[in-house]
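Only one structure is covered here, and it is reproduced in the block below.
Note that one protein chain is taken out, while the other chains of the complex remain in position.
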Amino acid sequence: MTVMPAEGIFSLMWLLIALPLAGAAILLFTGRRSNSWGPYLGVLTVTASAVLGVLMLINMMDLPAEERTISQVAYQWVFVGDFSVDLAFQLDQLSMVFVLLITIVGALIHIYSLGYMSHDPDRRKFFGYLNLFVAAMLLLVLANNYLLLYVGWEGVGLASYLLISFWQYKPSAAAAGKKAFIINRVGDVGLSLAIMLMFVTFGSVNFSDVFGSATNASEGTLTALGLLLLLAAAGKSAQFPLQAWLLDAMEGPTPVSALIHAATMVTAGVYLIARSNVIYNNAEIAATVVVIVALITVFMGAIIGSAKDDIKKALAGSTMSQIGYMMLAVGLGPIGYVFAIFHLLTHGVFKAGLFLGAGSVMHGMNDDVNMRRYGALRGVMVITFITFMAGYLAIIGIPPFSGFWSKDEIIHAAFEQNLFIGLAAVAAAGITGFYMTRMIAMTFFGKKRWEDDVHPHESPKVMTIPLIVLALGSTFLGMALLFWGDIESWLEPVVGFESEPTPLPSSVYIVFTLVVVIIGAIIGWISYGRREVPEVAPAGNWLTRAARKDLYGDAVNHALVVAPTNYAARLLVWFDNKAVDGFVNGSAAVVGGLSGRMRRTQSGFIRTYALSMVGGAVLVIAALVLVRI
Amino acid sequence: MNPTNYVILASVLFSIGAIGVLVRRNAIIVFMSVELMLNAANLAFVAFARMNGNLDGQTVAFFVMVVAAAEVVVGLAIIVTVFRTRQSASIDEPNLLKY
Amino acid sequence: MNTFSAPEIDYSAIAPILIIFVAALVSVMVEAFIPRASRRFIQMLITYGAIISAGFWLFTIRDTRVITAGGSLAIDGPAIMMQGTILVLALLGAMLISERSLDSLGDSFAPRASALPGSVDEREFTSRGFTQTEIWTLFLFAVTGMLSFVAANDLLFMFIALEIMSLPLYLMVGMARRRRLLSQEAALKYFVLGAFASAFFIFGAALVYGYAGTISLPGISDALSVKTGEGALVLIGLGMLLIGLFFKIGAVPFHQWTPDVYQGAPTPITGFMGAAVKVAAFGALMRLLYVGFSGLRWDWEIIVWIVAILSMLVGSLIAITQSDIKRMLAYSAVAQSGFILVGVATATAAGIAAVLFYLIAYGFVTIGAFAVVSMVRDASGEATHLSKWAGLGKKSPMVATVFSIFLLSLAGIPLTSGFVIKFSVFAAAITAGQTWLVIVAVAASVVAAFFYVRVIVVMFFSAPTENTASVAIPSAFTTIALAASATITVVLGVIPQPVIEMVANAGIFIR
Partner (left out) sequence: MNNFPWLTTIGLIPLIGSVVVMLVPKANGALAKMVALFFSVVTLGAVVVMALQFDANSAEPFQFVESYSWIPAFGINFSLGIDGIALVLIALAATLVPVVILGGWNEAVEAQGSVKGYFALILALETLMIGVFAATDVFLFYVFFEVMLIPVYFMIGRYGGPQRSYAAVKFLIYSLLGGLFMLASLIGLYVVSAQITGTGTFDFTTLVGLDIDPDVQKLLFLGFFFAFAIKAPLWPFHTWLPDAAGQSQPGTSVLLIGVLDKVGTFGMIRYCLEIFPAASTFYAPVVITLAVVGIFYGAFIALKQTDMKRLFAYSSMSHFGFIVLGIFVFTSIGQTGSVIYMVAHGLSTAGLFIAAGYLISRRGGSAQLSSFGGVNKVAPVLAGFFLIAALSSLALPGMVSFIGEFLVLLGTFQQYMWLGALATVGIVITAAYVLRVYQKSMTGPLNPDCAGMKDLNGREITALVPIAALTIILGVFPAPLLNVVNPAVDRVMTTIGATDPAIEVGLAPIDSTVSEGSAE
């Protein structure tokens, strides 16, 4: 892998980040003055970045495959002793696709937000945060070293925090933001430690240096690195056991859920592992753990998604599950990296479309999120319905919609690796079919179950146009990337690609998967499309009840982490007051008490004083004489 | 007679004086006890002068007598003043200053 | 029989003592023959004139190192240093005594000490504006005693100097104009206990004489180096001598008179006494130990250690719960004696220099602090209860600030003289290998800091109440004394080098 200096249009690489960053700075620091034009500026900066990104893609395609890694060093950032890190960017095929995903989906969501947030008094701030997010996310994918990546990593965390708790007057929103940040911090510990371990091992945290020397390190070190990076990825991508924040994150405005908690930020974990492919390729155990974590999450997400009545939470469960697929793919190694990224891209588009569609529904339903009070919306929200259906077909993987191509490749890769992993992936696809059908059925079909004062209507054009664009993406992106874009050979220089033979021909797996998905969809349709949907959720079986409680994720966190922390903190407060401060104040009290007692010896009687003098005399003489003897 | 006996006597007198200060309540008697201690010292000086064979001790004794006299003047002045104020010669009576 | 030969007397060397002594005698005559109306003025003239001329004389003979008057007086570097200190302190003390503006009734002294407190006579004397002038005579005698005390080179002279110093002080303590019961009680206590201590001293002298056959300090030293037997006699004698001196410096367990006397005495006298007696007594103590008993260094060292530790700890501890400012300063004086004893215990040249420096700096702080105490008043006279000082920093920031400087100096905060002296003493002690003593001293310093700081808390951090005393406007006397003390306190803290050189040049005690 040769790293080329940035020339031509690539010398504007920094501008990709700088544009939205400047937008964020202007919007956030100028205050009320920019209320009127601020949102448009926000849209503009991201769109400009998107245009720049597209131009770069065109230029990059002209370059030979081995010269597509382009680096731009701004200056030496942190340097102490052996430790030296540049503020430097690296654009290669992997980051290129991310840049495009982030900027284009980002731009669409910005535009959508113009309509969605049009009545919010803090609209300007919202766009400022969104711009900040885009900048941070671009920094994350453009950094040429882990430390700078960390900055972007935490930057998106911050933006996510700010946006989740955007309606911070709601205590739930404020709490959700905090929860997201803190759980992400757990992941950050992993990333921090991984960076430290890299430095201690290799003396550098640059991608090229680390990957170049990775094979020299012991397998133990690489395994440790892999597990630490997995911890980081699990935090950011809401993978088990750090999944609990994502569902609460739906407290944020819907465009946020679409952009950050579906399309881009949550996939950063996948990016991190794909980026660090050299490490995982040489650390089998770490890769296996990735697969295990991914499979657990795939099912958790799917099960949670099947039980939620809140449309956004159902989608969030689905996101968890889908990212689990991606993680599964990266865990599979070189046979999966490419498809993980492929699925990441298609998912980014169709999930964004689904969320925005859900937002459009909520927009028409007075921000009600309970699907049990929806029903029969296909008539009143035609565009939303059609675009949502495109996303639906994509996510459950019906050909030729984009999700089919990417998910199918992952399942195929899973079978290449291991029969059980493959079967599990198929089973999860079946559940996907079930819960997505359930969502469609409850929302757009069946009978009206609207509240009395709700008058559903189609959203304005500024919202529907992004929906349409994303629906087109949901429909065609998969084919485009696979057949026209040749995603495998595009990404191969960065993440590697190899294929293993499977015992059965590919078509068998495709058909098998499709059958399972359709069975899932049919069950969903029978349960929710054909039957009456009760407005109050039935008690359900234990799994449903557990899934409604996010499979007890919070309870587990509480029992294992929060409660002990609180207990320890209370204990320490007590200790600090009683023991440490008590010792200090106690010493003072002892001295004071001693003083008070000794003071009484000063009785005021001359003869007492004389006695004390005689006592002193005895003492003095005794000391003199006794010492001599 | 062995001069050492005088020294022992002086020590006994000194001790009697010291004990007098500690146990007697009347200011005048306390004061006399102090004088007894001074005179014990005089006796010791004289005895030691004899033992050492020089006159320094005797000279000192004279000086101490003078000093003792001066002390009597000052002491009685104070004691009398206090007595006049309090109508009591008890040394335990003035007990406002304490702790 | 020995033929009597008149001793050689270097009159120039002892002139400062003589000047003050003669002035005291003249002062007696003034009391006897000069009409009452002009007595005060003439007494003051004599006093100031004597102190200043003695001071000048002392300055001119500052390089004298001589033992004179038949070996009774040693005018050496430390003696001259301390005599100078005593004279300056006496000058400041005299200024405090001269003050008449603070109290509406006049100066701080009873117009007739003999009048019964609260009697018709007393009111009569007061209303007729009688002024007590004998105080000046007593003052001059006391100074004579102090000057002699630090130069006394034999036990007899030391005893006499001790008495010349003490007897006038006993009387002066009892002469307060207000709160006369307390004042008289203080005088009685001081006198009885002082006489008691003197008796120990002189009996100890007798025992030492019995051992050494001489009362001259160098003679005792020689005797110690040649004689071997009869150890108990000299040890007991030394012990009893030390008791007399420990009493004067107010070291534990011979300290109990200190708080009562400091509180009861008229404040100007407390200030003068607290400063000057300490200098004189430490001078005598060091001469006794270094010149007379250097041979018993390993024996007395332990005593000094024990007494130093007891003084530092007990003084600091008891001071914490005091609520009367004068009593608190008295306990502080006890603790400070302990710190000085740490320097005394070193028995090195650096230790001597440190002690000398300590005495100088401490003397000024003490006089200054009591000058402030004399200024803070309410309707009943001086307001010494700490609660009446609440919010003084708000009411009279200047005076409170100056007092804080003294307190910080006593607490040993840098940039005040108190820090430099603590530093010097600790440095001398550590150099002499007594690190553990310094550790105890440090611990005591922290406890001590607490009560000094507490006064600042009261003055600055509490709001004034209706009970808060106010600061009376002093005349030039107190103002000058206060300003001088404060200035010296700060200057010694910031540029101590000249004085350090001075005390270092004073060198050691000659024998």
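Structure notes:
Letters are used for the chains, namely A, B and C, taken in the order the chains are written, and counting of residues starts over at 1 for each.
Here is the rule we use: a contact is a pair of C-beta atoms (placed from the backbone, for glycine too) under 8 Å apart; a residue touches a chain by one contact, two chains touch by 3 or more.
Everything numeric in this text was worked out from a predicted model, so none of it was measured.
Of the chains displayed, those contacted by the omitted chain across the entire assembly are A, C.
Interface note for the absent chain: among A:Y169, A:W484 or A:W542, the touching residue is A:Y169.
Shown as candidates are A:G8, A:G31, A:P400 or A:G540; the residue that touches the absent chain is A:G31. Interface note for the absent chain: among A:Y112, A:F133 or A:Y150, the touching residue is A:Y150.
Touch with the chain that is not drawn comes from one residue among C:L102, C:A115, C:V438 or C:A469, which is C:V438. Residue A:A214 is the one among A:A214, A:A283 or A:V533 that touches the chain missing from this view. What subunit C contributes to its contact with the hidden chain is residues 393-394, 397, 408, 411-415, 419-420, 422-424, 426-427, 430-431, 435, 438-439, 442, 445-446, 449-450, 453-454, 456-457, 460-462, 495-497, 500-501, 504.
For subunit A, the residues touching the absent chain in the complete assembly are 1-2, 28, 31, 75-83, 87, 125, 147, 150-151, 153-155, 158, 161, 165, 168-171, 173-175, 177-178, 181-182, 185-186, 188-189, 192-193, 195-197, 199-204, 208-209, 211-217, 221, 277-278, 281, 334, 492-498, 565-566, 568-570, 572-573, 576, 580-581, 584.
In the analysis below, only the chains that are shown with their structure count from here on.
Chain geometry summary: the mean Cα position of subunit B and that of subunit C are 25 Å apart.
One simple way to say how far apart two chains are is to compare their mean CA positions; for subunit A and subunit C this gives 78 Å.
In subunit A, 599, 602, 604, 606, 610 are the positions where the chain touches two or more neighbouring chains simultaneously.
Each of residues 188-189, 192, 196, 200, 259-260 in subunit C touches at least two other chains. Only residues 188-189, 192-193, 196-197, 200, 231-232, 235-236, 238-240, 242-243, 246-247, 252-254, 256-257, 259-260, 299-300, 302-303, 306-307, 314, 317-322, 447, 450 of subunit C touch subunit A when the two sit together in their complex. Within the complex formed with subunit C, the subunit B residues making contact are 7, 10, 14, 17-18, 21, 27, 30-31, 34, 37-38, 40-42, 44-45, 47-49, 51-57, 59-60, 63-64, 67, 70-71, 74-75, 77-79, 81-82, 84-85, 91, 94-98.
By the touch criterion given at the top, residues 2, 113-114, 116-117, 155-156, 159-160, 163, 167, 170-171, 174, 180-182, 184-189, 191-192, 195-196, 198-200, 202-203, 205-207, 209-210, 213-215, 259-260, 263-264 of subunit C touch subunit B in their complex.
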